[in-house]
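Heads up: the structure comes next, in C-alpha cells.
Apart from one protein chain that is not included, each protein chain of the complex appears where it belongs.
Now for chain A:
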C-alpha cells in the first residue's frame, strides 16, 4: 500500500472507531464483540479468571484449569457452562433485553461459543479431536430443550 493510502486508511479507521485509540490490541465494544472468534474471546474474556495459560488459579477459592481438565472431555458440558454460567461465573447466553442489570451483560452467539469450546479443547496442551457445532449449542438453549421434551 502506498504511504498516502496508508494514512487515509488509518484516518478512516480512527474516525470510525475512536474507542480503539490505545496502543496494543483494540478492545471490543458490545457490538464488535460479535466479530471475535473463539481464540479472541478466550484472550479478551476467559483468561481474566482461567489465566492466559488456561491453568486456572487458586486463592480462597479456585478457578478451574482448562488445560488438562478431564471435564473438557465433553464439549457439551463446556458449552453449557459458558451458556448458563456456573457458580460465580456469569452466563454468556444471548438473553431477551428485559433481562437487565445496571451494566450490560456481555453475550456470545452459539457460533462463538462453539468456536471458543473448540479452540480451548485443541490448545493449552488439549488435543481433543471431536468438536461441537453452533447448531449443537443452539439446541442447548432452554426453550429449544423444553420444546424437544415429550
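By our rule, a residue touches a chain if its C-beta (ideal position, glycine included) is under 8 Å from a C-beta of that chain, and two chains touch if they have at least 3 such contacts; residues count from 1.
Assume contacts and distances are computed from a predicted model.
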UniProt names the one chain left off this complex as which of "MerR family transcriptional regulator", "NADH-quinone oxidoreductase subunit C", "Tryptophan 2-monooxygenase" or "ABC transporter permease"?
"Tryptophan 2-monooxygenase"
Interface residues of chain A toward the undisplayed chain are 18-19, 21-24, 27-30, 33, 43-49, 51-52, 57-63, 85-91, 99, 101-106
